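The complex is shown incomplete by one protein chain, all other protein chains being positioned as in the whole.
Up next, chain A:
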Amino acid sequence: MLLHLDRTFESADAEAEHRIAELYREFGGPLLRHIRRSTGNDLQWAEDVVQETLVRAWRNSARLQWEPGLIWAWLLTVARRIVIDGRRRRSVRPMEVEAPEIDVLAVPDGAERSLSAIVVADALRSLTEEHREVIEQTYLRDRTISEAAEILGIPPGTVKSRLYYGIRALREVLRDKGVAG
């Protein structure tokens, strides 16, 4: 009886492993190339993120029935969140020694800034203050909606809503500038 159960688990495990290996073949390479950029080229970290992303994909395998473009968008989003969570854990930052409020847009356009960084900074500047502010206070500083809402003194729902219209507006500007599809 127990032996039988063991076998059942074993075969389930084997099947899972097989499926995850398949996902690796299909998405591993492109995901790794993509994630490496957001881990500051930390290959070990990027590989861990790919693995965690594909395990989540396997656990939510119904989503793998979506069309390829949507699967890809979802995997990238899952991976990005894992990277952000990792970055938050790494930068153990107590509130008192909060990183200084550096102005990401004020960084001089020196040689180390890529052309697209300049284009993106320009696009961000062209948004309304309300839209720019929520993008800066959430994504650009690795903060959640709730944290940004507290800092800005507005309800979380308002942050979400402004973020929605702000990100859509940003995409439009970037598309006009030829850097977004």
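Please note the rule applied: contacts are C-beta pairs under 8 Å (C-beta built on N, C-alpha and C of every residue); 3 or more make two chains touch, one makes a residue touch a chain; residues count from 1.
Here is the rule we use: contacts and distances are computed from a predicted model.
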From "Carbohydrate ABC transporter membrane protein 1 (CUT1 family)", "Putative zinc-finger domain-containing protein", "Phosphoribosylformylglycinamidine synthase subunit PurQ" or "Pyruvate dehydrogenase (Acetyl-transferring)", the hidden chain's UniProt protein name: "Putative zinc-finger domain-containing protein"
Touching residue (missing chain; options A:Ser61, A:Thr128 or A:Ser146): A:Ser146
Of the residues in chain A, which ones touch the absent chain? 34, 36-38, 40-41, 60, 62-63, 66, 69-70, 72-74, 76-77, 80-81, 83-84, 104-105, 107, 112-114, 116-117, 120-121, 124, 135, 138-140, 143-146, 148, 159-161, 163-164, 166-168, 170-171, 174, 179-181
